[in-house]
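Every protein chain but one is kept in place in this view of the complex.
For reference, chains read A, B and C in written order, and residue numbers begin at 1 within each chain.
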Amino acid sequence: MKTIKIRYFAMLREETGKDWEDLKTNASNLVELFDELKGLYHFSLPREALRAAVNNSFCDWQEQLKDGSEVVLVPPVAGG
Amino acid sequence: MKTIKIRYFAMLREETGKDWEDLKTNASNLVELFDELKGLYHFSLPREALRAAVNNSFCDWQEQLKDGSEVVLVPPVAGG
Amino acid sequence: MISFSITDKEIDSSTLKEKLGTAEDGAILVFEGVVRNHNEGKAVKSLFYEACESLASAEAERIMTEAVFKFGLSRIVCVHRTGHLNVGDVAVFVGVSTGHRGEAFAGCRYLIDEIKHRLPIWKKEHYLDGSHEWVNCSHHGHNAKHEHGEVSV
Partner (left out) sequence: MISFSITDKEIDSSTLKEKLGTAEDGAILVFEGVVRNHNEGKAVKSLFYEACESLASAEAERIMTEAVFKFGLSRIVCVHRTGHLNVGDVAVFVGVSTGHRGEAFAGCRYLIDEIKHRLPIWKKEHYLDGSHEWVNCSHHGHNAKHEHGEVSV
């Protein structure tokens, strides 16, 4: 088991009701983590509509997770 | 004979020593006017390096001159 | 000198602009994205911007470094606003200075395009009819890549 900090923004913040959480998980990569979270929160956005970042860098969904990693799930952006 | 007001700027102002003059001339178009002025002032710039405007619009060198027209001889510009 | 920040205060363009320009710089270009009263046919009342500040700052640093490398920009100042904004408020400021105008235009355009496409910043539009919506999040799934590239200004 590892502990992953996950931060939620915009639509995902509203759907989870959380700004962030520490999740104990066996997920080895971002795909498995997303599937686990989708089971908990029934996100309306599919994974294909999101990007993910680990420790302040955008990553491939295949990125492996380490204990203590901070993950941001990034819904479609609209800055500017 | 017609009277043409001619305005000089930049290098041409320095070479003529004038901001403007009223010239009595038989020149029928801008080419003839330029040649007459070149005879008077020995401009260092050839006609091909200049543009000309009559009554606040840029014109072809073939433009006919009318009594009372205001002519600007325009050396290479460098605004901005 | 390159600088990016996120603020929930009004963007003070005059003060930011003073940071641009050196004795070698002949061109200063400042882009401001402003809240419009309409978007895609709907009348907009106000906006709410939300950002993941740590990730946005890290990604903005990468974008600005790319812009310096590609366009030889001398100075860059970027600021993005968060929180509730009304029509006419400045949402984003992108200012650059450099020797010549070609690089200033290309570099400034690059910066605002990449900021809009890449930074983790989200916009909820509140419409005059009382409805609201997270922009770019409503039509999802079939063409996510395109949606990430969708922009409003």
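Just so we're on the same page, a residue touches a chain if its C-beta (ideal position, glycine included) is under 8 Å from a C-beta of that chain, and two chains touch if they have at least 3 such contacts.
Note that the structure is predicted; figures quoted are calculated from it, not measured.
Undergrad: The chain left out touches which of the shown chains?
TA: Output: missing chain touches B, C.
Undergrad: Hey, which of C:L29, C:A56, C:C78 or C:V135 is the one touching the hidden chain?
TA: The one listed residue touching the chain not shown is C:L29.
Undergrad: Based on the whole complex, identify which of C:K70, C:H100 or C:H132 touches the chain you can't see.
TA: Of the candidates C:K70, C:H100 or C:H132, C:H100 is in touch with the missing chain.
Undergrad: Kindly note down the residues of subunit C that lie in touch with the hidden chain.
TA: 13-14, 17, 21, 23-38, 87-88, 97, 99-101, 104-105, 108-109, 112, 152-153
Undergrad: Touching the hidden chain in the full complex, which residues of subunit B are there? Just list them.
TA: 7, 9-11, 13, 44-46, 48-51, 53, 56-58, 72, 74-80
The working rule: only the chains that are shown with their structure count from here on.
Undergrad: Looking only at C-beta pair counts, which chain-chain interface has the most contacts?
TA: Among the chain pairs, A-C has the highest number of C-beta contacts.
Undergrad: With chain centres defined as C-alpha means, what is the inter-centre distance between subunit B and subunit C in Å?
TA: Each chain's C-alpha centroid was found; their separation is 49 Å.
Undergrad: Quick check on subunit A: which residues sit in contact with 2+ other chains?
TA: none
Undergrad: For subunit C, write out the residues touching at least two other chains, lowest number first.
TA: Residue numbers touching two or more other chains: none in subunit C.
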